[in-house]
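One structure follows; several queries about it will come next.
One protein chain is absent from this view; the other protein chains keep their places.
Each chain gets a letter, A and B, in the order it is written, and its residues are counted from 1.
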Amino acid sequence: MKKNILNISLAAAVLFTGITSFTGCTAASAQGKTDGSITLTNVSYDPTRELYESYNKIFAEHWKEKTGQDIEITQSHGGSGKQALEVANGLEADVVTLALEYDVNAVRDAGLIEDGWVSEFGNDSAPYTSTIVFLVRKGNPKNIQDWDDLVEDGVGVITPNPKTSGGARWNYLAAWAYADKLYGGDEAQVKDFIKKLYKNVLVLDSGARGATTTFVENGQGDVLLAWENEAYLSIKDYPDDYEIITPSVSILAQPSVAIVDKVVDKRGTRDAATEYLQYLYSDEAQRIAGDNYYRPSNEAILKEYANVFNLDINLVTIQDFGGWEKAQTTHFADGGVFDEIYEKSE
Amino acid sequence: MHKESKGSKAVKVLLIGVSVLFVFLMLVLPLITVIAEAFKQGFKVYAEAVADKYTIKAMLLTVEATVFAVAVNTVFGLFAAWLITKFRFKGKKLLSTLIDLPVTVSPIIAGLIFVLTFGRQSPIYPYLEAADIKIVFAVPGIILATIFVTFPFISRELIPVLEAQGTDEEEAAALMGAKGFTIFTKITFPHIKWAFLYGIVLCAARAMGEFGAVSVLSGHLRGKTNTLPLHVEILFNEFKYVPAFAVSSILVMMAVIILIARSVVEYIGKRESENVR
Partner (left out) sequence: MKKANKRVIPGFGLSMGVTVSVLSIVVLIPLASLAVFTANMSISEIIGTITRARVLASFKVSFVTALIASLINAVMGVVLAWVLVRYDFPFKRLLDGMIELPFALPTAVAGISLTSLTADTGLIGGFFARFGVKIAYTRIGITVAMVFIGIPFVVRAVQPVLEKLDGSYEEAAVTLGADRGRIFREIIFPEICPAVFTGFGLALGRCIGEYGSVVFIAGNQPFETEITPLIIMSELQEYDYASASAIALVMLAASFLILFSVNLIQVKNAKILKGGN
């Protein structure tokens, strides 16, 4: 009887690994190269799909012209932090194009990206930027003009949770930057301001898209703190229902791009990957970014979009917070300022 | 049919009323919402979203994962239910608890454990890499996660019925010298066939709709490792509200097809058994 059990479990185990390795091989070989064409995987974050859909087309033409080779790009989109985690855990990405430097650093810390990636491409490896703006209901019934209007009683604010959404950290830091200027750097007062702001937050969604749904589809709150490009997407869908308010101070959100060194070396795709990211800075690609409501990093092209973006906005950068690592530990890590404002408000 | 008194008629009406109201509020309304959103911008937008090549690839992957999950869990479910109800042994309670455990594991944890087991942090990752076997962020991972979340569905349907039936008939048959397989097909299976059918349908429905665990494991490679629920998520995150609901409606329809198939099988089966009588 014992032997019987042993045999059967062995057979089951063999069968099982058989199934998994069979499908595994087919999946693996599908990624490999055939007849001189080349494939790249670009792991990106949520709202960049249309941007890269257009960009991948012009890049494929560019690459074909330059090398005579066909190139196919597989896209992956998801929450920025989650995407970084997946790359760190073995998702084979040739390049990552994520929402913030901190997430790319997580991939670096897993040993997949070499130090110094930030200076590898122009403008701190941020080919396009964005900022945080307010989306309010048409006519702006609560007359919201700047950050201090958000802490008034009776104003409902919608913003995602900075602990689960990388993008929402920019919202928080932009508010912090405003309060910091307002109170001349008095930290107790700044914290109080942020606390009041988050007291007015009605729904703390887990991601930017969820927050937009809460505001737009379910009609919650008076103001949505959003990335500029996402706010424009909502306006595009509902031009008669919403308007964008640009606050006096905001933050320069720099989505970062990087080559995943370990993967490109293994797959032999370094040249293509480098060119893929480099070409994001070409005039053509910069205009695609502008058309998708990202601010082009090329100043000349940014000026072409002066009627779209408010270029007078006062933008602080993450460097004003001492870089991402510091901002992360001070504000968002367990026991950081963000936890503090919630625990004390109870 | 037994006679019904006035009181029992009132109870009947009340219970049916409560059931219908409950199902309407909790199930039908959300479904209507899905369908209404899917067609909000007209049939053309709907058709485009559904006929998109990535949607079709996602659908094929969903079908593949569902078929694998149902197949593995069917084999497992039959053996496990047989083991738990027909024999006495030490650790039985523990075993049946462990079988149920996957249902109650948060989908996020379910995804996480496979990433920890087969991902880059795992001690076996170098071997997998050397053999060029990809489990996480590839199709096998998706299949494994799907099997995991639907793991006990079939055995759980079978166990209560088998328990209620007891072991007398099988014991008698065995004493008369019948082989295991014969006992199963001739005696046990007729008792459990409807529960078995429910189990398969439950398993298939859940496998199609699984989102959390697969989401952690898939890597979201468009056209390669996106299942339908993930495709819905991506569309939604890309501010494509209407196409997201359109793709969800495909899942609803797939579920409806399975449920209709079940009803047909059930109907034919029950009619035949009545004819035999």
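One rule holds for everything that comes next: a contact is a pair of C-beta atoms (placed from the backbone, for glycine too) under 8 Å apart; a residue touches a chain by one contact, two chains touch by 3 or more.
Source: prediction; values computed, not measured.
S.K.: Consider the whole complex, including the chain that is not shown, and state which of A:V118, A:L202, A:I301 or A:L315 touches that chain.
M.R.: Candidates A:V118, A:L202, A:I301 or A:L315; residue touching the omitted chain: A:L202.
S.K.: In the whole complex, what residues of subunit A lie against the chain that is missing from view?
M.R.: Residues of subunit A in contact with the hidden chain: 1-2, 4-9, 12-13, 16, 79, 81-82, 85, 88, 106, 109, 161, 163-166, 201-206, 210, 213-214, 217-220, 328, 332-334, 339, 342-343, 346.
S.K.: If the hidden chain were put back, which residues of subunit B would touch it?
M.R.: Against the missing chain, subunit B presents residues 2, 7-8, 11-12, 15-16, 18-20, 22-23, 25-31, 33-34, 37, 72, 75-76, 79-80, 82-83, 86-89, 93-109, 112-114, 116-117, 121-122, 144, 147-148, 151-152, 156-157, 159-161, 163-165, 167, 170-171, 174-175, 179-180, 183-184, 191, 194-195, 198, 201-202, 205-206, 208-212, 228-229, 232-233, 236, 244-245, 248, 251-252, 254-256, 258-260, 262-263.
The definition used in the following text is that only the chains that are shown with their structure count from here on.
S.K.: Between subunit A and subunit B, what is the gap in Å from one C-alpha centre to the other?
M.R.: 34
S.K.: Enumerate the contact residues on subunit B facing subunit A in the complex.
M.R.: For subunit B paired with subunit A, touching residues are 68, 115, 119-121, 125, 131-140, 143-144, 216, 219-225, 234, 236-239, 241.
S.K.: Contact residues on subunit A for subunit B in the complex?
M.R.: 19-21, 23-28, 30, 41, 43, 46-47, 49-50, 74-79, 82-83, 86, 88-92, 110, 207, 209, 212-213, 217, 230, 233-234, 237
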